[in-house]
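Only one protein chain is missing; all other protein chains are in place.
Chain IDs A and B follow the sequence of writing; residue 1 opens each chain.
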Amino acid sequence: MGIFSFMIQNPERVMEKLYEHIIIFALSWVTAVIIGLAVSIIISRPWVKTRVSDAVISITSASQSIPSIAVIAVVFLFTGIGMLPAVIALFLYSLVPIIFNAASAFRTIDPALKEAGKGMGMSNSQILWKMEVPVILPQLFSGVRTAATINIGTTTIASAVGAGGLGDLIFIGLRFINTSQIFAGAFPAAVLAIIVDVLLSRAEKRITSNGILMDIEKHSQAV
Amino acid sequence: MAIELINAEKTYGDIYAVKDLTMTIPDNQITILIGPSGCGKTTTMKMINGLIPKTNGDIKINGTSIDEWNPIQLRRNIGYIIQEIGLFPHYTIFDNIATVPRLLHWEEKKIRQRVLELMDLVNLDPDEFLQKYPSQLSGGQRQRVGVARGLAADPDIVLMDEPFGAIDPINREKIQDSFLEIQKEIQKTIVFVTHDIHEAIKLGDSIAILDEGSLVQFDSAYNVVNNPATPLVEDLLGSDRAFKGLALLRVKDHMTKTFTTLTKSVSPADALQTMKQHDTKFAFLVDGRNNKLLGVVTAKDIKKRRADSLDKLSKQSEYIQPYATLLESLTKLFSSGFTALPVIDDKNVLVGVIHMQTILDQIEEMSILETAEDEA
Partner (left out) sequence: MFYYILANSSRIIDGLVRHLYIIAASLPISVTIGVAAGILISRNKRAERIVIGIANILMTIPSLALFGFAIIIMSPLGMGIGVPPAIFALVIYSFLPITRNTVLALHAVPSSTIEAARGMGMTPRQILRRIQLPLAIPLLMAGIRNACVMGVSVTTIAYLVGAGGMGHFIFAGMTRTRLDMVLAGAVIVAVLGIATNYLLVMLERAVTPRGLMLEQNKE
């Protein structure tokens, strides 16, 4: 099992890098989720001009085509090397799918639904938390999951700006063409990404109302 | 007086959506708001619960101006029913109906009891439906849930915004009939917006016709049909106005309660005997326990088809509901080819029979045909 040799011989080093990786991911992703959802909620309120959310949606839509390394590079220019620039760059990059999905989703809500809530005497915050958010949970989750996957993947590249994480093992392995060291970085990174995605998809199924899940099911059969 | 509009107005810039509207909406009745699109009917309705804030004038509910109400409290005390798409897709049927009671912080036990009452009222089986989601229901079923939800907190006033607009014509007639049956029981003050004149005549105790934000005519349904105030109202009523008079008359007021029923246990020979005694050519097959209609049996079929039980001889029958109009009955009679239709209530119980001759007599009796001739 030559390929596992680096992992077997240096378990504490792999664990240390995995730990760094998770820290960078968690810091940037959680902040992006909180701020991204907050921004999306704010720009989708009735008192914010449609032009504002139009602009945000087109900007985030276009930004999705920008390679992550470009963002890392630009942040690097301002802040230099280390963990902080990586966290900032990953935070910015994770914001994009979260805001794009959430802001677009808020718009797809049938106005009749909101009016029904209002007409029955729901307050604005009740309409937001009891109706809008539950109804678009799948889209919110889709943005949050995409952000997590991209974030974990990009964290490996962030090692180029000295952020640490599993990318260190891959980079060094690549330089010395040491396949078992490459594997020691690549394998845990892939497994981490898959586990986080599975956990988020479980959470999504648990939190989302069955009525909404059925709607999606029905729709995917229809299309 | 439950709802009074006093010189109420809504303007958008220089444009009047509703202009100097004064009307008193009668208690415990259905008042229809109707008119061409953009006439201000929906705006008027939404001003009542503050969904659209009025610009000038006043609206009083039980003598208190809506300005003195907290809009959110006001809306929780007024029922609001819109098209079936207004159901919350992430809530079960139970949770949908329980929305307003929960906003009002009722006890769960009381809510549960109320929801069950309402399910009975709108004739949906609680065991079957309460835990389902809106997407699992048919359009008609969803609309029944919508009605139940609007009535949940037992409001005195209910606003209905084209609630049956998305339902196909056949089911729409049925749900209108059921709705009238429900209203007879609950006696709410209902403001009902529609653009369908048939619906207006059928459901409305009184009808308010609006045009370009102003009130054109506000009168009982009978007077609107028989004495349209302006050419616009005449246009709205359409060229078959004469027949619309039939839409003012309900089956329940003109059906006969003498009819022949048979149960499955009766032999075909005995059935023939009974029909002869009652001097009739047909009889209705009903469930002996609860009088629910199962089908229709004709003397001709018994003679021709020599089967051993009535079950095999009975045919599915067209039927009509007590709150349907004579106009609807006439249409159904023509399309079915029968000379009489069984009348069944919301629970499928046979309550009467409506005869073609009765309707024809009505046409003769009503002055509307003469007016139509005068005009021609």
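Basically, a residue touches a chain if its C-beta (ideal position, glycine included) is under 8 Å from a C-beta of that chain, and two chains touch if they have at least 3 such contacts.
The model shown is predicted, which means the values in this text are computed figures rather than measured ones.
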{"item": "Left-out chain, listing which of the shown chains it touches", "value": "A"}
{"item": "Absent-chain contact - pick from A:23, A:160 or A:214", "value": "A:160"}
{"item": "Residue touching the undisplayed chain, where the options are A:42, A:128, A:186 or A:213", "value": "A:186"}
{"item": "Residue among A:174, A:203 or A:216 that touches the chain left out of view", "value": "A:174"}
{"item": "Absent chain, residues of chain A that touch it", "value": "3, 62, 64-71, 73-74, 76-77, 149, 152-157, 160-161, 166-167, 170-171, 173-174, 177, 179, 182-183, 185-187, 189-190, 193-194, 197, 223"}
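In the analysis below, only the chains that are shown with their structure count from here on.
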{"item": "Cα-centroid distance, chain A relative to chain B, in whole angstrom", "value": "51"}
{"item": "Parts of chain A lying in touch with chain B, wherever the complex brings them together", "value": "110, 112-113, 115-123, 126, 131, 134-135, 208-212, 214-215, 218"}
{"item": "Of all residues in chain B, those that touch chain A in their complex", "value": "49, 51, 72-77, 80, 82-83, 85-92, 99-100, 103, 133-136, 149-150, 159"}
